[in-house]
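Here's a structure for you.
Omission of a single protein chain aside, the complex is shown with its protein chains in their original locations.
Here the chain labels run A, B and C in written order, and each chain numbers its own residues starting at 1.
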Amino acid sequence: MSFVADSPLPGAGAAAVQPGSPGAPRVLVAGATGFTGALAAHLLWRHPGFELVAITGRSEVGRRLEELYPRYRVPLEIAELDIDALPPVDAAVVAYPHAAAAPTVAALCDHGARVVDLSADFRLSSLAAYEQWYGEHPRPELLEQAVYGLTELHRDRIAGARIVANPGCYPTAAVLGLAPLARAGVIADVVIDAKQGISGAGRTFDETTHLSMAGENILPYNVARHRHTPEIEEQLAGQGAHLAVQFQAHLVPLDQGELASCYVTTTRPVSPAELEQLFEEAYGSEPFVEVASVPPGTREVAQTNFCRLFAAADAHTGKVIVLSAIDNLWKGTSSQAVQNLNVMFSLSEDAGLT
Amino acid sequence: MSFVADSPLPGAGAAAVQPGSPGAPRVLVAGATGFTGALAAHLLWRHPGFELVAITGRSEVGRRLEELYPRYRVPLEIAELDIDALPPVDAAVVAYPHAAAAPTVAALCDHGARVVDLSADFRLSSLAAYEQWYGEHPRPELLEQAVYGLTELHRDRIAGARIVANPGCYPTAAVLGLAPLARAGVIADVVIDAKQGISGAGRTFDETTHLSMAGENILPYNVARHRHTPEIEEQLAGQGAHLAVQFQAHLVPLDQGELASCYVTTTRPVSPAELEQLFEEAYGSEPFVEVASVPPGTREVAQTNFCRLFAAADAHTGKVIVLSAIDNLWKGTSSQAVQNLNVMFSLSEDAGLT
Amino acid sequence: MSFVADSPLPGAGAAAVQPGSPGAPRVLVAGATGFTGALAAHLLWRHPGFELVAITGRSEVGRRLEELYPRYRVPLEIAELDIDALPPVDAAVVAYPHAAAAPTVAALCDHGARVVDLSADFRLSSLAAYEQWYGEHPRPELLEQAVYGLTELHRDRIAGARIVANPGCYPTAAVLGLAPLARAGVIADVVIDAKQGISGAGRTFDETTHLSMAGENILPYNVARHRHTPEIEEQLAGQGAHLAVQFQAHLVPLDQGELASCYVTTTRPVSPAELEQLFEEAYGSEPFVEVASVPPGTREVAQTNFCRLFAAADAHTGKVIVLSAIDNLWKGTSSQAVQNLNVMFSLSEDAGLT
Partner (left out) sequence: MSFVADSPLPGAGAAAVQPGSPGAPRVLVAGATGFTGALAAHLLWRHPGFELVAITGRSEVGRRLEELYPRYRVPLEIAELDIDALPPVDAAVVAYPHAAAAPTVAALCDHGARVVDLSADFRLSSLAAYEQWYGEHPRPELLEQAVYGLTELHRDRIAGARIVANPGCYPTAAVLGLAPLARAGVIADVVIDAKQGISGAGRTFDETTHLSMAGENILPYNVARHRHTPEIEEQLAGQGAHLAVQFQAHLVPLDQGELASCYVTTTRPVSPAELEQLFEEAYGSEPFVEVASVPPGTREVAQTNFCRLFAAADAHTGKVIVLSAIDNLWKGTSSQAVQNLNVMFSLSEDAGLT
């Protein structure tokens, strides 16, 4: 407590006692000052199966994370990442911008950690696609070691991966919604119209995030050039659907929440019964994918690792509509990273997530 | 002023002096208690070319409109609509729900008024389509007298119409965005994904409008069955594009604003240059349609009668994307009603709207 | 999963397996359809030390709570409350409006349950004060059995109580902020200006909760007549400060969050050092009260049972300012109810709350 002057909170720091189990795998979060890194740290701090041993940042060094994000209540201090001085860690989450991430991922791997990378650096298996959309790749030789971390699609390979490329939030929603149709070979064409809350812009301070500018606004952006397009296409191709997808993103004035509305022109008529069967087969036993009976609002999955899907056959147009709702910071990013860590370390897939 | 007890505001009532011109056409707003009727009353009250002589409601009778909507500052009292006792009026705006509107529109026409109807009752020229989507039509014999009130498309016929069927907000945004392509005959298929603020639900008090439920939410609704679909189709057909459109609406947490994102599969390649030319030809001289150089946010047109369009050819997919932003209560409804009244009474089309 | 038609979610119902421990005290939530009852059900459903055996409502009977509040993920069906047919329960939370609550509380007590009542019916020990502010009391003879459930102040008596009157949200924030000063005998006069999110209005559908009316608004209400006034005064009197308090409430456009700004005219000068000592003594060992070093935003305690306090001595005016932030639905109501249940059933006070 202080009076007017802003001194640090009492307690905390090195003496902070984590709720998680001692003896559990030791994990580091690099880049914990941004929205996604901070949430990953929060989830891992309270996780019963991991020990969060350090959080690092490229700014705010020396401050406790709970000063930046009080509601996350992580009392650890943000440190500089110095891999030479880093004690052994079993796992790391890297929350850096693309291109900056790859060298850190590589160094942490060399240090013995298995890494979940939240950036785009290892999401595309095609180097050519990466270079077209992002520029030169800092560590192309590692691409083949990386597994795409959409848990529901690549669980087996994630279990043994050294590097897991955590998906973008839009691809998470879109690919989960479209995978059953891709596997069935019925996608002739698809339009994906995605809407997301302002947290999707991250801890960025500009016109797109200022409440007096982002509020009372619906803002389309990156028209005909969003970098999540090749990621979606590559993943759908992996499920059997080879096509150019029309993807468009919009910012809407909420904090956390994302909806991908997918409009599929089918190669042949798809009946409601077949649709139901395809989604049941795909997700009937998935712990974090719910097939809903009504169109899902994003509020229903806010602050959860759930993806809620709704599919309908439109008798009027013959198209299939799939609506896919997630929390962009949770299933769209940080809680999916934890889901992947659970798989990688043979924990229950929902450990620390319910 | 009162103290604790809630007495009426001082002044106002019958003595209220309208800013508008005496001797101008006399206009009535029926159904002024809802969002769209109240805004129409506000716009007409301050309009230099009309005299707002009465506002009526099916509830709240005896209260001044400024008590319900303080910011509109219309001091008139809400009266019951009694057509037998109604003095002559030159024009009326009817803001009733569909099916309830048609008999009132008919009675006001018989009374000598030219009517702008905000409901869906006279929007569809096809009685069969009306009956399929809305049920029995109360006054089918009047359908052929009604002109569809998308000003930019039907200005000439609106000028002489007895009944103007003011468009739905979604059709306004979508049809303005797609008309240039429809006329050019290049629309093979179209997906329209529309997002709208909560005012689109009107003065409805339920789960869709409660701030603690509508906030932090993106909510798709009326999947594969939105009543604006036939209206859009009929209007596009009138511009030469005969097709079933895929239309989907979403509520997002703002007050006023609407964006229609239109994804057009074309019948042949459309170059950026042709696209630019088509939109320039269509809207180069329109006072209320702006062709923007960047994707428009709805905030840019909030509380205006403007529609802001952006069109792009996507080299990756071959599709054309059209983004169309309006204020759903203004150009989407009430200010477009005033624009139509201006046309009907030979006033400058932007009178009272800038 | 269904297609267009809105059928119930699969699974759930009677077969739902609660995360909580079998053999734990059995608890009922009566009035689970409102915001506070639903949150209490959510917290008790996931609570490791209670078994939530039934939820009842005066509407929505037969629906699962997760249909009304998807994010709470409580799969139990809402039943009618039929105390004659009710199996034995150890505890109950009653979330009814005032006056309606008392008879139900009495009946549940007779049935053998210990009850936490979220209404105002048992908060005032003075029957005269109740009658002045609320009207006739339905069960005055039970007043003396009830203990006021501000856990930090009455923990010992709560432990043995049959009826716990859970505090109002405003008194929770205000009294926690002022109690250290009341005990020190330094309060000569106090103004409490409180602000709260729209969830404070509950599942009420009207002008105060419609996003298009409550948004972009700061709305003072119940000027000079808020019913939480006598509750605050009685509690402060219990801490030694006998005075008439000036209390004023405001609605601001967020969902959950409440700040009480308290301005204390002191009986004698209070130094920053004394202030620090008073708050340290009061709350140094409290698990859910934090004395902050900077003015607290309500976001810092959102969706937690924490109260975050900040106190400052203003050298310019001589007054003491205390800022008290809580989540109105959590510490302000439902999580405090769980905190009280924990105390009543000798569980760890933070069980199910972290």
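Methods note: a residue touches a chain if its C-beta (ideal position, glycine included) is under 8 Å from a C-beta of that chain, and two chains touch if they have at least 3 such contacts.
The shown structure was predicted, so the numbers you read here are calculated from the model rather than taken from an experiment.
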Exercise. Out of all the chains shown, which come into contact with the hidden one?
Worked result: A, B, C
Seminar exercise, completed: Out of C:38, C:68, C:120 or C:254, only one touches the absent chain, namely C:254
Seminar exercise, completed: From A:216, A:258 or A:300, the answer for touching the chain not displayed is A:216
Seminar exercise, completed: The one residue from A:57, A:253, A:295 or A:352 touching the chain left out of view is A:253
Exercise. Of the residues listed, B:127, B:243 or B:292, which one is in contact with the missing chain?
Worked result: B:292
Problem set entry | Contact partner of the left-out chain, one of A:166, A:199 or A:261 | A:199
For this session: Kindly note down the residues of subunit C that lie in touch with the hidden chain.
Result: 189, 191, 193, 195, 197, 213, 215-221, 223-224, 229, 244-246, 248, 250, 252-259, 261, 263, 265, 295-299, 302, 310, 312-319, 321, 323, 325
Problem set entry | Touch residues of subunit B, complete complex, unshown partner | 1-4, 6-10, 19, 46, 70-71, 73, 216, 272, 275-276, 279-280, 290-294, 296-297, 299-304, 308, 310-313, 354
For this session: Name, in rising order, the residues on subunit A that touch the hidden chain in the full complex.
Result: 4, 35, 197-199, 203, 205-207, 209-212, 214-216, 223-225, 253-256
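The rule is short, and it goes like this: only the chains that are shown with their structure count from here on.
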Exercise. Could the interface between the copies subunit B and subunit C be described as same, meaning over half of its residue numbers are common to both, or is it different?
Worked result: same
For this session: If you tally C-beta pairs in contact for every chain pair, which pair wins? Let me know.
Result: A-B
Problem set entry | Most distant chain from subunit C, judged by the mean position of its C-alpha atoms | B
For this session: Using mean C-alpha positions as chain centres, tell me how far subunit A is from subunit C in Å, no decimals.
Result: 35
Exercise. Roughly how far is subunit A from subunit B, going centre to centre by Cα mean, in whole Å?
Worked result: 40
For this session: Round to the nearest whole Å and give the separation of the Cα centres of subunit B and subunit C.
Result: 44
Exercise. Hey, what residues on subunit B touch two or more of the other chains?
Worked result: 197, 215-216, 223-224, 253-256
